[in-house]
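Every protein chain of the complex appears in place save one, which is left out.
Right, subunit A next:
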Amino acid sequence: MRVLTCNCHGLIKFPELDLGPDVKIEQYDNLCKLKLDIGADETVVIAGCSPNLLEGIFPNANAEFVNLLEHITLVNHSPEKAEQLIVAAVAKMQNTPPVKTKVFNIKSKNALVIGGGIAGIEVATQLSKNGLPVVLIEKTPFLGGTVSKLDRLYPEGTPYSHTLMPLINKLQTSGNVTQFFNTEITDVTGRVGDYKIKLKAKPRGVVECINCANCIDVCPVEVNDAGKKRKAIYYIPTFPDMYAIDFDTCTKCGECVKVCPGKIDLEQKAQESDIDSGAIVVATGLNWYDVSKVEEYGYARLEGVMKTLEFERAVASGALYPKKVAIVYCAGSRDSKHLPYCSKICCLLGLKEAKLVKDRFPDAEVYVIAMDMRSYGTYEYLYNTLRDKGVSFIKGKPSEIHRRNGILVVKTEDLFTNELLEVEVDTVVLNSGFVADTITFDKFNIKLNGDFPVLFENAGLGNYELPRGIFTAGAATFPGSVSETLIDARKASYSALSLLRQDKIETRIPQAVVDEDLCSVCRMCIGTCPYNAISVVDDKIKINEELCMGCGICAITCPSYASQLEGWNHSGLYEQIRALVKEGDVLAIMCRWSAYNATEQAAHDKLKYPENVKIIRVPCTGAVDPSHVMLALRNGARGVLIGGCYPDACHYARGNFRAKAREQILRLNLEALGMRKDRVRLEWIGKDEAQKFADIVYEMNK
């Protein structure tokens, strides 16, 4: 084994080291400038400056880093301590097998884009323009998604055709895009670079079409499509340029076949196809929250109470001439009984509807009833415009909507005037929030935070080290304006493109591995994984390599040490602590993301802390083993400090909470064994909280 030492241009003074015949010591004075080769199967100790820096220089090394600069030299600690740190690091690495290299071959260069709304269209166009073969699937018969249902877009109220038509035209001329309509995914197998997907296209019914529109004259089935009337056979002027039959409402009476013989097939069969794909962009958009669940607002019970989309389409198509309109904001949003979150765009949608009324019927009265107006950024202009146009804004949350003498009454408080109001109108628009269309999320193991994917699934924040090849785009990530949606689509395109440009991905990030000879399949680990990476497959515990982020929480949960985090296996850490901790020491086991950085900052802040404080670095407080704490105490440690991220700020979501629970029970154990419970402390220490770190270790030294 090699120990690479760097004296940082003479800054670091080294002790004389004798680590036995099996350990070779190499001395450098500027390790950071050398391109040293460290083998994949080799384990090394690197002693020099900060691991945060050295990890960037040796990203693939199986290394334990000893920070002599910040933990010895700059804090004036002794060369003997330096030697102890190095000896302990050697003990660790002599008992730590190397991290396995994981290779993901990008076998398929196809990109699958799910969803033919503006996000999906934009992603497909971008990928196709860059030379990738793209499959775009859409579950309805037409492209356009939510935007194609709208009359206009905020803030100005421009018709959607300004935006959607150019996007569709660019897509159709971009190159190599295969489009499937009325299509759903029935099965997904495989992994990044090599997904196999089964598709099922439901029948369109219309085989050939010249858009003569004769069929709608004879179709007897009238359908209310979100506020707008159409027939069971219908057309949306986006793409493809042909009619389609809505088989959910079609009675198969055959009238349309009579006027268009041979070109309409009511008994058309579903078609199945298999495709392969290296990366998948999920652009499945959003759904309006089911506002009928907000019972006090009377949707579906009271005539004249409408959803925003219905209202917009009814007014635009001339089916509705409102004179007095109340637009009720946050209908079911920011409400623990319904959607606990803010959907971000609905405030602007409400303003858009108010402007629609004022544009069409300048004399109509419009009341906007809102707890808050979140017209963020420059959308504030739209709000100001509507104030100028005479829209009344009431600050409040309506308690009830009912009908009295044929008039709708909205009961609300007004927090500006501190009055209870009854607003009398002919139409109420319930401005509700949104949920993601989760139709495919389960198939792609996309985890949710509330009703939308957790942020790191987002295209722009994809995990490049270990890509799953699944990206979300547009409103499937989170609701946004048309321009925000297109920006998100570009981010997803970039992520998918940079992935598919490679032939293979090699990573050496540490992951949990399970020793089947030790695992009893007790399943205690499964629920502790923040990434749902653990499951039972064929009666064995299986770690999904695409999901495991290497926190080590499961390894410390496993009562048999069957699960181990590569690079941090229990016996390596055991030997490190056994070698390091001497009578009277304080052992500081620090999370690499927060508390460890504070220990480095202490050196640059010129803080002093006692020589007997020995610092080791771990991936997460959730990876700290109570057994190792016990070992440190047996070795005579005065105290053990576990330092990590503040609650809710854990890099691995919930590792610090797991650590907290373990600390709590461990402390009971210590007391029962006659020790003061504060000899073990789990503390939240932010990366700049050097003073806090120093204060705590002083306290623990008393």
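Following the convention adopted for this analysis, a contact is a pair of C-beta atoms (placed from the backbone, for glycine too) under 8 Å apart; a residue touches a chain by one contact, two chains touch by 3 or more; residues count from 1.
Note that contacts and distances are computed from a predicted model.
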- Message: Missing chain, UniProt name, options "Oxidoreductase", "Sulfide dehydrogenase (Flavoprotein) subunit SudA", "Sulfate transport system permease protein CysT" or "Sigma-X negative effector": which is it?
- Response: "Oxidoreductase"
- Per the touch definition above, residue among A:287, A:385 or A:571 touching the missing chain: A:571
- Would you mind spotting which of A:270, A:300, A:371 or A:518 touches the chain that isn't drawn? A:518
- Which of A:27, A:271 or A:664 touches the missing chain? It is A:664
- Contacts of subunit A with the missing chain: which residues? 517-524, 526-528, 535-536, 553, 556-562, 570-571, 574, 625-627, 629-631, 633-634, 647, 654, 657-658, 660-662, 664-669, 672-675
